[in-house]
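All protein chains of the complex are present and in place, except for one that has been dropped.
Chain naming follows the written order as A, B and C, and within any one chain the residues start at number 1.
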């Protein structure tokens, strides 16, 4: 087999370099959040960028055991105590298009809007209007807007304030605001939600759309480790039995089909 | 079904509190590493504790695509591009007793040694000697000692220096050193390895043994997100074909068994 | 929480019924393949249907450790021996759009072709021609045709012969043949491959498109159990180290970015 190739990590018998940086030096001088940024962006973040990425990661770390990711981890931990990896992985698997996939979809929308604005010398507001019309006519929902679990989600203000203070809100955030305006005019007024804020600011931090999902996974895994450990230590195995009502066909006579 | 219970997160229609802390305030004032510490330890870490946990998390974030966790993620990404969660989860599943399970085993050893020392008023060195004798007689290996992938692993010195400077090296680290001495006397000289250093310092940060594995999972998921994204963007689907040599029975005649 | 609902299984303190059938009677009178059919189609299969589904399931059970699914399972088994579930799950995660996702895509194509033929009173050949034109113009590939891993894949003839002998080849198979003809005329001659044959015959057995993937997962899990067990018994932990060539940036000076 040919060797695989990678531009991420060089490891030999004496040392490890992450995107060119000696791992010992990273351990001494940066943080975990800084290293995550480095892995994706190829450079150490500025203090402001790191602060913003931290706020994003904290915002998704855990919002309660009721969430599909946390509940799936607990379900797996309930039946299988042999491997914490298995329980964490089960929770990761519940994350996807429906469970916090909207940040990635926002980033794709922003990419399309910013791209069209640049290519056709349009103001963002105009490119956003065209985008919303296309989506509306195709019967698709615009991501990142509309009430989610929390009303007046307090996380949004923290993110927006921080991005403004650190002067990190750029095209992504502007495109998201333009989207909000266009949706309000063309469909109905819908407020920016947490996925929209996170997607826009990850875009402004230079991440590609796929990273919307990936950053949420990193973030949520922190919560999953605590959920799994709490399940192990406070609950007995197999304690979870979901109530189910059968609504299928009645018993058939033997041999029937 | 009865409601589940949890002491981790309270979430209602207006807000989220992580172990009593308002999430907006955590986003504004702490970091992702601080929140991870809070989730497990119930309080915000001191600056020194956070620095040490950061160094531990950076140390395991990625040590190359050759590792089972990274390779399993790439393998899944090669066949299944529908869900980044699936690829990340496959990598998490490769983490376990053999792949970085030693930190948890060290923490169990430390717990046993510190416990016996306290219960029987023994010096740690003596409790460590008894522990090594028991393990040796049972034919089991002592964890956390002996050369791993890297010779003179530079990560160890960073951790030890940092723990000393921050005055965080306590019973755990002392027990690990006592273990090193006992093994050297009773079996053969084996140096402290990265699992031993990480396990000892997580113990001194107040984490339970199971957290050895869990912290490594959090740490490695950072690397996995970058590995998966690199696989998606640089490689074509299904590019990975491991060379396999068949060494089983020769073809049997039809109908035979 | 409201009870969940399900029309699949009724279970109480004394018995279990699968889609109305007493489980003891299923154990005594049907087979595993028959029960799988029952779970999805709501009735016991005829002898011919069961034979065909068996042939489909055997065809995908294992085609060598080199495949991403088998290799991902072995990779996970190499690092984590605590839970066979974890290793099997890692292999399942490698199955998707690229790794045997084509059967599901064929079934979607067949559904579209058969649907249009019925709605517009067109012969299947004509509906297939229109489908191929649409796909070609949109730059998409037609699934189920073209050489895969095996040249002259011997599995295809077995499936086709069996379906004909049991008189089970219906609209699905006819649509697939019409697709083959249309592609040959409009693009280039490409033979039916195993995904095309499996997809067409699952359609004719009455399964929905999503089942293409699901039946392959059931099938391959049989092989994964043997692959994982062989890895556990013949190989030492952590034996797998993929060769990786680093092609990223050179080491940077300390503190640089």
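Rule of thumb we're sticking to: a residue touches a chain if its C-beta (ideal position, glycine included) is under 8 Å from a C-beta of that chain, and two chains touch if they have at least 3 such contacts.
Given the structure is predicted, the values throughout are model-derived calculations rather than measurements.
A.B. asks: Write down which of A:95, A:142 or A:205 is the residue touching the left-out chain.
C.D. replies: Spelled out, the listed residue whose C-beta touches the missing chain is A:95.
A.B. asks: With respect to the chain omitted from the figure, which of C:48, C:170, C:191 or C:208 is a touching residue?
C.D. replies: With C:48, C:170, C:191 or C:208 as choices, the missing chain is touched by C:208.
A.B. asks: On chain B, what residues meet the omitted chain?
C.D. replies: On the chain B side, contact with the omitted chain comes from 1, 3-11, 17, 19-22, 25, 29, 42-44, 80, 82-83, 85-86, 89, 242-252, 254-255, 257.
A.B. asks: At which residues does chain C meet the chain that is not included here?
C.D. replies: Answer for chain C: residues 1, 4-11, 13-16, 18, 22-24, 26-28, 30-33, 35-36, 39-40, 53-55, 57-59, 61-66, 74, 83-86, 88-90, 92-96, 149-152, 154-155, 157-159, 162, 208, 210-211, 213-215, 217-219, 221-223, 225-230, 232, 234, 240-243 touch the chain left out.
A.B. asks: Which chain A residues would touch the chain omitted from the figure, given the whole complex?
C.D. replies: 1, 3, 64-66, 68-69, 71-72, 75-76, 78-83, 86-87, 89-90, 93-101, 237-238, 240-244
What we mean here is this: only the chains that are shown with their structure count from here on.
A.B. asks: If I average the C-alpha coordinates per chain and also across every protein chain shown, which chain's average lies closest to the global one?
C.D. replies: Per-chain C-alpha centroids ranked by distance to the global centroid put A first.
A.B. asks: In whole angstrom, how far does the Cα centroid of chain A sit from the Cα centroid of chain B?
C.D. replies: Once rounded, the distance between the two centres reads 23 Å.
A.B. asks: Find the geometric centre of each of chain A and chain C from their Cα atoms only, then give the gap between the two centres in Å, rounded to an integer.
C.D. replies: 30
A.B. asks: Taking each chain's centre as its mean C-alpha position, how far apart are chain B and chain C in Å?
C.D. replies: Result: the chain centres lie 36 Å from each other.
A.B. asks: Do you know which chain A residues sit against two or more other chains?
C.D. replies: Answer for chain A, listing residues that touch two or more other chains: 1, 4-11, 22, 83, 85-86, 89, 242-243.
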